[in-house]
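Note that one protein chain is taken out, while the other chains of the complex remain in position.
Coming up: subunit A.
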Amino acid sequence: MTKSMLIVSRHAPWGGLSAREALDIALAGGAFELPVGLLFLDDGVFQLLPGQRPAAVEQKDLAANLQALPLFGVEDLYVCRQSLRLRGLDGQPLALSATPLEGPELADLFDRYDLVITL
């Protein structure tokens, strides 16, 4: 039986390779038509802010890779509402449609997946 995998992305987009390399696991899983979910947690929620200008820090935009998720069949996207709130981002428009979850909903999410990778 095919196992589902939840990838938990916990880092802001431009401080290192974390965000990109977490996303790459999700995209690879999607390419193999595996049931993959992606949760943006803690500073990972910063990846979802629209209108970023990564060129200012000589980085390549992550937005194209994020937008590619549904094309790769990765449609189960989640964001931690508490992480948003703690960063003053609750209610802000996000670049990607992700289901906001918090508290016991997050515990349920982790329970639903067979495998979890946190980056």
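Keep in mind that, in the parts below, a contact is a pair of C-beta atoms (placed from the backbone, for glycine too) under 8 Å apart; a residue touches a chain by one contact, two chains touch by 3 or more; residues count from 1.
One rule holds for everything that comes next: contacts and distances are computed from a predicted model.
K.L.:
For the complex's missing chain, which UniProt name, "4Fe-4S ferredoxin-type domain-containing protein", "Glutamyl-tRNA(Gln) amidotransferase subunit A", "Dissimilatory sulfite reductase, DsrE-like protein" or "Protocatechuate 3,4-dioxygenase beta subunit"?
P.N.:
Answer from the record: the omitted chain is "Dissimilatory sulfite reductase, DsrE-like protein".
K.L.:
For the chain left off this view, which of A:49, A:68, A:95 or A:119 is in contact with it?
P.N.:
Final answer for the missing-chain contact: A:119.
K.L.:
Of the residues A:31, A:57, A:71 or A:107, which one touches the chain left out of the display?
P.N.:
Considering the complete complex, A:31 is the one touching the chain left out.
K.L.:
Footprint of the hidden chain on subunit A, which residues?
P.N.:
2-3, 5, 10-11, 17-18, 21, 24-25, 28-29, 31-32, 34, 115, 117-119
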